[in-house]
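Sharing a structure with you now.
Entry: chain A
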Amino acid sequence: MKARVIAAAVAVGALSLAGCGSSSPSGSAAAKSCTTTIGMEGPLTGPVASLGQEQLHFAELAVANDNKANHTKISLVQGDTQLNPADATTVTKEFVSNSKMVAVVGPAGSQEVEAVGPLFARAGMAFISGSATDPSLTTSGKNPTFFRTVSNDNVQGPQDAHYIINTLKPKALMIVDDEESYSTDLVSIMIPIFKAAGIKVDHESVSQSVTDFSSLVAKITPAETVVVLPWQIAANAQQFGRDMAQEHKKAVIFGTDGLYSPGTFEIAGSYVSSFGPDIHTIPADASLVAQAQAKYGSFGTFGPPVYAATHVVDEAIAAVCKGGHAPTRANVLAAIKKTNESTSILGKPISFTAHGDPKNGQFFLFKINSKGTYNNIPY
Partner candidate 1 sequence: MSQLATDEPAPVAPAGPQVGADEWVARQAQRREYLPSWLGGTERLVEKVGWWPRLGLAAAAGLVLPLLHVGQFQLQVGIDSLVLALLALGLNVTVGWAGLLDLGYVAFFGFGAYGFALVSSDQLSAQGVHWPAYFSIPVVVVATGLLGLLVGLPSRRLSGDYLAIITLFFGEAFYEITNTVASSKLGGEDGIVGIDPIRGFGVQLLSTEQYYYLMVIFVVGAMIVLRLLEFSRTGRSWRAIRDDPLAASAMTISVDKVKLMAFAFGAMVAGLAGTEFAAQQVSIAPTDFTTQYLIMIYACLILGGAGSIGGAVAGALVLNVVLDGILRNPTYTGYLFYGLIVIALLVKLRPWRRLALVAGSTIVFGYALHAIAAAISHSWVSGSLQSGGWIASALRGWVIVPASATGPGDWGFVLLICMLIALAQVHGRTRTLLLVPTIYLAAFTWETLLGTPTNASITRYIIIAVVLIVMMIARPQGLLGTRRVEVPT
Partner candidate 2 sequence: MTAPSQPASPPQEGQQPLLALDKLSLGFGGLRALADLDLQVRDREIVSMIGPNGAGKSTVFNVITGIYRPTAGDVRFAGGSIVGRPPHIIARHGIARTFQSLRLFMNMSVLENVLAATYGSTRASPVESVLRLPRHRREERQNRVLAHDILAFFGQRLAGYRWDQPAYSLSYANRRRLEIARALATKPKLLLLDEPAAGMNPTETHEITELIGRLRDELDLTILVIEHDMHVVAGCSDRVLALDHGVKIAEGGFDTVASHPAVVEAYLGRDPEALAAEPGGPGGSPTQGGTKDR
């Protein structure tokens, strides 16, 4: 009995000692090369984990490629936010208290950025999101260290609405949000524009977890020739389209960002507007596409903006190191502000406005043909 107590105590002691030993930083290495840590926040689990995993993969890819190119030793620490402000807050507090960490990529959702912005501001730490598109994030002034590589909803909402009004010319339409703020925000921007144009709008709402749309589809009237789906889950839109086919409804689907998913959402004749380009179609990205596909399989438009964001951070760190300075949070933040890339994975130059928005905000519109292929068309 007693012997067992002692043995167990020794085991516990050994374990805890070992734990302490390994956690102490190995200080000397930092001086020799550009060694530092950046964080990545995203919904790695939970309902939109596929989105977060894609973002994580591209962040990992960017770090690996940039480390090779710049001879830096940047390591990536991941934090799971589940697209939930509370989790994002916890993760951010952990990151901020990690003295080795100099900048963060993410978080994914606008509501999360809103929750963690003040924390990053207090720590003087830059964070770049590749998917938060709420306009107020950059205009409110509450998030001075926030940047994003995607354009905001104030660009997308009106652009899409006007395209629908002018090109598709519906008399009435159905617009369905998915109860997430990304979606409801866009809907609230678009509805007044439709109403001003004299279009009758049937506003509906289904949770992301719903996969049966037959009842909703039955509601589409012949006058409603357009269905707007600002959703994040492409598989749901695909099912929506199939339910339409099954019930012989002829309306055209107009989706946004999340629906960009060749291979998943392929209802012929549908439109998808996206904050990110399809990098499969950008010749300069061919090797990157091959690399990503080999390593992680197929992907959509959520990964590349995060790659771009991570690349911005990597380059900033490399620039600081090259200038002979230590990559501190302040130095990295300053370097990010000065970002001026002539080209990027997104097929366009990247530089930031004083508020942290990308200059020359741009969205991309795609039309799906009968083979399920996405074709970029002008607005």
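The criterion applied here is as follows: contacts are C-beta pairs under 8 Å (C-beta built on N, C-alpha and C of every residue); 3 or more make two chains touch, one makes a residue touch a chain; residues count from 1.
The candidates came about this way: all candidates are chains of the complex that A comes from, given by their letters.
Just so it is clear, the structure is predicted and the values come from calculations on it, not from any experiment.
Screening 1 or 2 for touch with chain A: in this complex the touching candidate is 1. The touching residues of chain A, counted against candidate 1 in their complex, run 1, 3-5, 7-9, 11-12, 15-16, 18-19, 21-23, 44-45, 53, 56, 78-80, 82-86, 89-91, 93-94, 96-98, 110-111, 114-115, 118, 179-181, 184, 205, 207.
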